[in-house]
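With one protein chain withheld, the remaining protein chains of the complex are depicted in position.
Chain nomenclature is as follows: A and B, assigned in order of appearance, with residue numbering initiated at 1 for each chain independently.
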Amino acid sequence: MLRNAWIIPALPVASFVVILFFGRRLPRQGHEVGLAAVGLAFVLSLVAAAQWVDRPATLVVEGPAAEGAAEGHATLEAAPAPAGGGHGEPGAEAGAEGEAGEGEHEVEPIRAPVEREVTWYQNGPVTVRAGTHMDGLAVAMVVVVSLVSLLVHVFSTSYMHDDRRYTHFFAALSLFTAGMLIMVTSSNTLQLLFGWEMMGVCSFMLIGHWWEEKNNSDAALKAFFTTRTGDVGLLIGISILFFGAGRTFNIEAINTAALSGGMSEAVLVAGAAALLCAVIGKSAQFPLHTWLPDAMAGPTPVSALIHAATMVVAGVYLVARLYGVFWAAFDIGEGGVNPVALFGGITVLIAAALAFVQSDIKKVLAYSTVSQLGYMVMALGVGAWTAGVFHLFTHAFFKALLFLGAGSVSHAVHGFDMKKDMGGLRRAMPTTFATFMIGTVALAGIPPLAGFWSKDEILLGAGENGYGLFLLVGLVGAVMTAAYMTRCVYLTFFGSYRGHGHPHESPPAITVPLLVLAGLSVVAGFLNAPGIAKFGEWTENATVLMAGVAHHEFSVGTAAVGTLVGLAGIALGFAYYWRNLGPHRLTDRSAGARAGYRFLANKYYLDVLYTDKVVGSIKGPIARAAYWTNQKVLDGVVNAAGAMARVAGRFVYDVVDQKVVDGLVNGAGAGAEESGGALQVLQTGRLQQYAAFLFGAVVVLGGALVLFA
Amino acid sequence: MIVQNVIFGAIAGAMGLAALRVVTTKNIVHAALYLVVVLAGVAAIYILLAAEFTAAVQVLVYIGAIVVLFLFGIMLTRAPIGATAELDNDQRGVAVVVALFLLGVLGAVLQDAFGSTKLPADLAPQRTADVGTSIFQTYVIPFEVVSVLLLAALVGAVVLARRD
Partner (left out) sequence: MYLNQFLLLAAFLFCVGVYGVLARKNGVLVLMSVELILNAVNINLVAFGAFHATVTGQVFALFVIAIAAAEVGVGLAIVLLIYRNRRSIDLTEADLLRG
């Protein structure tokens, strides 16, 4: 399956086509095709994962010169496989294919990735290939994407029942899954871009699924345009790196070129900055995060799949995949501050702040997603590669769980507003409540749930790699995360029911995915827990080792602090809501608080800035100026050219044609007439005159002859 | 020799004057008569040149027939008898110039070419028999052609002039 990994994305593509053309006629409106395809893709991804785990570690990668790889690399196995381990796979490598690296080098061998490409097209000296590149990171992503997609498919069969465009929904879900799978398995940046853009289109389609309401279509457009603004950076970045890496799109080659000094500093930084723009757009980092909360206008399964677990992490994946470029461009190993960590850190804080003032449950989760994406980007920015990827992995589970839980709740109460429609639902919807609680605790980072392990690694990395500021940001963010989630839980499940319906537990199609995800939220963290640390072992690839990403021992101190801040956040929430302590109704009393609340409620006026100022100024004055230029200047030139042509034509007609040409022609005729008239005098009709001429001529000729001959 | 020259001179003088009068006289009939003088002089020249037969024919045909024709013509066209106002048209000047120039050219050429050529001293009269022989043997075809021509002219004149 590692060699045939292309089948995994091909299945959802096929199901998209089938659902699109035949979905309506099928007994279940096409969802059976979608479920089957994604289910099969998930099974195959598990097979691939098993194969990957079984793969012998034969690739030895040299770290960077001085610092070398690891201190206390307790996670990698030292036992190598027999050389040339029977697979003979082509793979990109940077060091010697090694035998047992016992004591000779400090690095431990890793599993060689499986790359398989076909030639897509050739353009002169450049050959563009399409293919798959399966390594631990790709395998992990494939498993996550296909699993979450499968669960969302199951969830949607009940949630989207009787929807106006049920079949179309599943077709779009299949296409989206295909796009993400193509992206994570791709071996070159061009194919990555292809999958990236496919996801953008599907996101647009799915957010605007109920486009008849203007809100939804506006949200879809906003999402598309905002991510598109970042995608310009992706295109530019890919082009720059193509030239920088010696005219190749292959990701391994680009990473190697970046880390080994093959690219000049300017090219590297330019390429990385451009790619960072794409990350900011797609992964909803500040300042292009504004689209994600609005994207909650789409159906909840869409939010769970796309905006929690898969599409938004595409940016994080991009950084993780092309880590060599970012590491070299921004000197991530040096510590201090770098753009990646900075954007991530800012995002963590501002999104968490905004989550406090939302009354729509999905919006709370949306801002929470933005904040957690900030954590992932920050992790990659502080050099904690494994931590960032692992957080991606665990976050997918508990965030999808939270979204699906919100979907379950809203399905029951037919609304999303926590303050108006919900409250006291823990008795009416026990399963949903339990799973939601598990998700909340995981998100808050309380051990032994999944979120704790990944978040702790991030904090550890920030602290140990010399990014003290971002350690602080992470801790503050953790407090806020726990606090706003507690608020959300309280408003939804506790207190008295404020709605008007009769909420009851959702059907199994909805609750079973919740349970599965809850289970995963509990156990998934142990995959990279210290002592086990399998996730790191499996996913760290040649690029990471070449860059020399540091590994750190588990620090009880950091873990304790992390847990404490999480508990502190919960305690704050508990105190505020359950015990009614704290400054309730502060906004009524204090103008400053009111102003602050308004600032947050207006999302820092960023939307106003973007829509009214930026877009508005383009729409207004700039568009008017362009129109004026077009009408007066361009049209003026064209019209003037036309008028000049007319004038020239008139001139040619009047002067050249009528006077000169006709004059010549008429003149010739008149000349003939005149000369004829002049000569007419000779034609008297009188014979003797002719005779006179005759003899006269004879005389002259004769005279001439006589004289000269 | 001398006698011939004197005779020639007399005849040439008379011819010249008469020719001039032909083209200058205001009386048509006088013109015809002066023409007769010219023609007679020509015949005399022929005799001087020992071409007796031609002289005879000249007198017979030219004076005897052609001038008569002219006179008939004058009569039939009601030419005014006696002097009339003008018998010359208005390009007399041009004509004089042309004629003089022509004379000059011809004279120059002739003088240049034959200025010192003498006729053979003894001009024996050529025998009519020889003339006849030449016509009917050597030049028989032109003779026949000329006869046809005369016939055509005759027919033509009749056709042209008949009244219908």
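Assume a residue touches a chain if its C-beta (ideal position, glycine included) is under 8 Å from a C-beta of that chain, and two chains touch if they have at least 3 such contacts.
These numbers come from a predicted model, not from an experiment.
For subunit B, the list of residues touching the undisplayed chain reads 1, 4-5, 8, 12, 15-16, 19-20, 22-23, 28, 31-32, 35, 38-39, 42, 45-46, 48-51, 53-54, 57-58, 61-62, 65-66, 69-70, 72-74, 76-79, 86-92, 94-96, 98-100, 102-103, 106-107, 110-111, 114-120, 123, 126, 130-131, 134-135, 138-139, 142-143, 146, 149-150, 152-154, 156-157, 160-161. Residues touching the missing chain, restricted to subunit A, are 679-680, 682-688, 691-692, 695 (touch as defined at the top).
As a working rule, only the chains that are shown with their structure count from here on.
Distance between chain centres (mean CA atoms), subunit A to subunit B: 128 Å.
Contacts from subunit A toward subunit B in the complex involve residues 686, 688-689, 692, 695-696, 698-699, 702-703, 706. Here subunit B touches subunit A in the complex through residues 89, 91, 94-95, 98-99, 101-102, 104-106, 108-109, 112, going by the rule given at the top.
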